[in-house]
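To start, the structure itself, in structure tokens.
Heads up, one of the protein chains got dropped from this complex, but the rest are sitting where they should.
So that you can tell them apart, the chains are marked A and B in the order they are listed, and the count of residues begins at 1 in each.
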Amino acid sequence: MTAPPKGQPVVQFAGVSKTFADVKAVDNVSFDIHKGEFFSLLGPSGCGKTTTLRLLAGFEEPDEDGGEVRLLGQVVNKKRPYERRVAMVFQNYALFPHLTVAKNVSFGLEQRKTPKAEIGDRVRRALEMVRLKPDVFSGRLPSQLSGGQRQRVALARALVLEPAILLLDEPLGAIDLKLRKEMQLELKALNKQLGTTFIYVTHDQEEALTMSDRIAVMDNARVAQLGTPAEIYENPRTAFVAKFIGESNFFEGRVAERSNGQWVIRQANGQCFQVPNHPSLTEGREVRIAVRPEWMDVCGPDAVPPGENALAGVIREIIYLGETMHVIVTVPDAGDVTVAVRNEGQLIKPLQWKRGDPAAVAWLPEDCQVLEEA
Amino acid sequence: MNERIPRWLIAVAALVYLFLHLPILVLVVFSFNSSKFSVDWTGFTLQWYYRLLQRPDILRGLKVSLIVGAAATVISAVLGTLIALALARHRFRGRRAFEGFLYVPIVTPEIVVGISLLILFALFKFPLGITTITIAHVAFCISFVVVVVLARLEGMDDNLEEAALILGADEITTFWKITVPQLWPGILAGALLAFTMSFDDFVITSFVSGSGSSTLPIVVYSMVRKNVEPSINAISTIILMVTAVLIYLADRLVRER
Partner (left out) sequence: MATLRQRALDWIYRRPEAQAWALLGPGAFWLLAFFLVPILIMFVYSVMPRGIYGGVDRGFTLEHYARFFDPLYLEVLERTFLWSIACTVICLLLGYPVAYVIVRAGRWRNLLLFLVILPFWTSFLVRTFAMIFLMRDTGLINNWLLKLGIIDQSLTILYTPFAVMIGLVYGFLPFMVLPIYASLEKLDLSLLEAAEVLGARPSARFRRVTLPLSMPGVVAGCLLVFIPALGSFLTSDLLGGAKEMMIGNLVQNQFSAARNWPFGSAASFIVMALVLAAVMIYLRVKDQTPGGSALK
């Protein structure tokens, strides 16, 4: 979480659209990325994140009247990939099979006509940066490397060019979990160490939350929400974002009246809860809110802490997850509400609830996330 | 499934393999037989091979076959690769029709190809010779090269070219430095197959070759027609060995990743 950066954004995506055979893969998308940021494009498959990355790389061109892509201040809509000064790491690494590791890494430098003397040195340093011993690996072919090693070579090949912008297309997808976590930290460290802007595509929300300075959550060719991990997680703006990132419970109702500076929302069955003032709330309006399981608590129907919202229901299920317990409460007009309760050790301090008990789910009004339409 | 193959099935397959290969083996073995007319084994000799070297018609035939083979191979490899590139990379109108059209030479009987070309050359009063043979060979080899190279192209990772582009190589550089090296085993395999087909072809060549331009198979054919002597076994063995080596190489290239 950084203070607003100074200077012009290194990447400006302004109202960009890209259509493939009558289908909009990217629909009027806009965002700015600042120097040194770790910026993620997050979303399910088909949401347009990869197309967006390819538009940045130059493998796709925006539609004729489909906005502007600016890199380092210049409009690059019609520029070919080799005319842009960005580097990229591909999902399946795309190492050249017929070239050695050293030749792979030096490929970009050779294209830029870097003097030979310099190349050798820069290749060594790049390999060391990704923790591959040059003496051991320089002469090997990609077929002789493991998946993780290939990934590092792909990274070295991109970083050796000292690019201002690095594009990464789900680079950790094919790697096993433990190594993935390691690599995530390494990538983040490189981003900070080099000051290179990283633009990272992923469908794994945990990964995006861990690594990013800011995240653009994409859905159906559009940006659903753009913000820091905290903003995305704690203030999801649409039902999609609330569902895609972490878990959410949803409650619907109609805005009834004001009470103590807060709005009262009445559900169809008459139960009410309160929501702090929000610009989109007007009397009589249908509204939907999201509340995360960990912001809720389970309490007796008559033992609601003061000032908290509460809806009565019946305990349906209790699920043991180790770190937490998920208590599923069936609430009329809201379906199954999941409450995440910290596990204090079921053997020494078990929950006092069991299946079938009447209970209420409670949460603070300020934890309500008012969702926008769609 | 680890079910054992029934005995009788293995026996049938073995017999078929025998049927396929025994005649050839016999042919080869008897090329070393010192008896000229009898099919009894009278001793080991290499005389029939030496005889080949003394026969001007065989040597000339070999020369013609090699020239035609080399020319036809190079031309069909280039044309075939270009076509494969077009088919793999581009969508264009009439693509389906063209693909179908490409497969027609593969199924067309040689006799039809042969005489239609003879008619063409006669119509335009084009003298029959090495040129006409080469033209004919290219015509039936192109499709095979396309099939082999296309298979290789479609198995290629297209991220490789994108990786090259973003590393600063333009389309032309990418083609020479990345695409061609990747394709090369496929192109080579296609070329080897084209050469094999050209080298072995008889029917089509017999129609489009003039009197002075007999290829090796044509010479062998007239040898077979005239009288059967072990020299035929010898030249057949040589042709077989050459084919076996070429096909083995092509097979390895196609398997290579």
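In the analysis below, a residue touches a chain if its C-beta (ideal position, glycine included) is under 8 Å from a C-beta of that chain, and two chains touch if they have at least 3 such contacts.
Remember, it's a predicted structure, so these values are computed and weren't measured experimentally.
Peer 1: Which residue numbers on chain B touch the omitted chain?
Peer 2: These residues of chain B touch the chain that is not shown: 1, 3, 5-6, 9-10, 12-13, 16-17, 19-21, 23-24, 26-27, 30, 37-40, 78-80, 82-83, 85-86, 89-90, 92-93, 98, 101-102, 104-105, 107-113, 115-120, 122-123, 135-136, 138-140, 142-143, 146, 170-172, 193, 196-197, 199-200, 202-203, 207, 217, 220-221, 224-225, 228, 232-233, 236, 239-240, 243-244, 247-248, 251.
Here, only the chains that are shown with their structure count from here on.
Peer 1: Find the geometric centre of each of chain A and chain B from their Cα atoms only, then give the gap between the two centres in Å, rounded to an integer.
Peer 2: Measuring from centre to centre gives 56 Å for this pair.
Peer 1: Can you check the complex and tell me which residues of chain A touch chain B?
Peer 2: That would be residues 57-59, 80-82, 84, 86-88, 90-92, 94-98, 107-108, 111-112, 143, 157, 161 of chain A.
Peer 1: Quick check: in the complex, which residue numbers of chain B touch chain A?
Peer 2: It comes out as residues 157, 159-160, 162-170, 173, 178, 181-182, 257.
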